[in-house]
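A single protein chain has been omitted from the complex, and every remaining protein chain is retained in its original position.
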Amino acid sequence: MTDAVETKAVGPALSITGLRKTFGANEVLRGIDLSARDGDVISMIGASGSGKSTLLRCIPMLEIPDSGTVTVGEDSLSPKGGRLTRAEEATARRMRGHLGFVFQNFNLWTHRTVLQNVIEAPLFVQNRSRAEAVDEATALLEKVGLAEKRDAWPAHLSGGQQQRVAIARALAQRPRAILFDEPTSALDPELVGEVLKVIRSLAEEGRTLLIVTHEMGFARDVSSRVVLLHQGQIEEDGTPEQVFANPRSDRARAFLSGHFDRTR
Amino acid sequence: MDFTFLGDMFASLLKGLPLTLNFWVLSLLGGGTLALILNLMRTTRIGNAVAGAYVFVFRGTPLLIQIFMIYYGLAGFGFVRQSFLWPFLREPYWCGLLALILNDAAYTSEILRGGLRAVPKGAVEAGRVSGMTRFAILRRITLPLAFRQALPAYSNEVISMLKATALVSTITLMDMTGIARAAISETWRAVEILLCAAAIYLAISLLVTRFSAWFERRLSPWHFGRTTP
Partner (left out) sequence: MEFGKLALLGFGPEGWGLVLVRAGLMTLAVSVAAFVFGLGLGILIAWARIGGNAVLRRLAEVYVVVLRGVPDILVIYLFYFGGRQVVTAIGTGLGFEGPFDISGFVAGMLAIGLISAAGQSEVLRGAYQAVPKGMVEAGRVVGMTRLTLFRRVIAPQAMTTALPGMGNQWQSVIKETALVSVTGLVETMRQVSVAAGTTQEHFLFYAAGAVIYLCITTVSDQIFRFAERRSLRGHPQGGM
């Protein structure tokens, strides 16, 4: 499993161009362009309501953008009118197969054990053999430090443990990139560390990660790039040093100083 | 207490058991199927209105009036008597079964709807992001979760239907209650006869309760403090 990260020669791992999304009268995303090369670790930060979660959810088409294009590997989608056609739905499924997604609220399947959660997609989406899927899942659970919980029910795990299972579940799809939607926001403070540790180890392996987060210190330490969203547009995009030490706009400066005062 | 009489009574009541079970099982199968269809209909606007009206009418009126309406009422229409269905609809058996199925479907569809609504949105999203098809999500996530959620309410419905089958005795059918009713008018020993019949119904519903508790534990062991399957 350690060499699961294959290097793709051509093109970015994923890219987004001209993405727009409105909810009713509320324009949440106002033309976003963003692309990630293999091995990028991109943190997306911004105030609540800045659109960062919506942006992340648009990539696997959990939210369907009003316009714009999302490309994952060789597959590309430009949905119109807020819905997917049957053919687009199939493309979206292929794209999702190349992505891992980790939710804020874990969203483990409560009616399946830890191991069953991890092998579900390999078995029933990717049609891999059970023996192989179980071996790989066991290794992944080892990696997130939960090998001994493989037969437990999700309801009996702490939030931090559930989130680590969710990360193993995402990894089991052998994704080209993993998307994290505020992975520690629903956790008690003392459980945040164990989850961040796992994400950090993934970054160190050279995996491609997109992380929506409020953990500024973590974003600064782990990311290769930091993207700051403000009112549905990208306000800052650069290395952590650039964004955190020398933000170009006043708005970014205000947001960052406020945040560091509060959380640090 | 006249034990020979009680023994004889049990024996003759049990002759009605096959018919009772027949109505019970078939109405649950038919009602369950129709309930699933009603829920599928709810995905369209018109279907939703139709299903809503159906549930409103069948849950808002007594089963007895539904049985009579089908058994006595439909025969008043010339086109029913001329149709290919008439050989069925003239028989009290088919009328009773039809009424039970239609009635069960209304209640079961609401139970199923409640179960489907209780499926967490996140569980479905987790299925979508792992690339599952709609059908796979329905089969592997939505229905299993909805079914577990609905099971306690559904086991009540199963017992309700057992009790409801007793009403077919009002259209001349000789199920257990029909036999009991006939025996009362012959012997006038109502209390003994009715207690015998009640005991048989009670025994069956206790079995259902036991079974559904066992089934619930088997399907959702994490609700009962077991940490591993």
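As written, the chains take the letters A and B, and residue 1 is the first residue of each chain.
The rule is short, and it goes like this: contacts are C-beta pairs under 8 Å (C-beta built on N, C-alpha and C of every residue); 3 or more make two chains touch, one makes a residue touch a chain.
Quick caveat, the model's predicted, so the values are computed rather than measured.
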Among the chains presented, those that the missing one touches: B
Listed residues B:A75, B:A182 or B:A213, member touching the removed chain: B:A75
Touching residue (missing chain; options B:L89, B:A150, B:A166 or B:I179): B:A166
Residue among B:I65, B:L85 or B:A118 touching the omitted chain: B:I65
Touch residues of chain B, complete complex, unshown partner: 56-57, 59-66, 68-69, 72-77, 159, 162-167, 169-170, 177, 180-181, 184, 188, 190-191, 194-195, 197-198, 201-202, 204-206, 209
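The working rule: only the chains that are shown with their structure count from here on.
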Distance between the centres, which are taken as Cα means, of chain B and chain A, whole angstrom: 46
Complex contacts: residues of chain B adjacent to chain A: 120, 122-123, 125-134, 136, 140-141, 144-145, 148, 219-223, 226-229
For the chain A and chain B complex, residues of the former touching the latter: 60, 62, 89, 93-94, 96-97, 99-101, 103, 105-111, 113, 120-121, 124-126, 151-156, 166, 169, 173
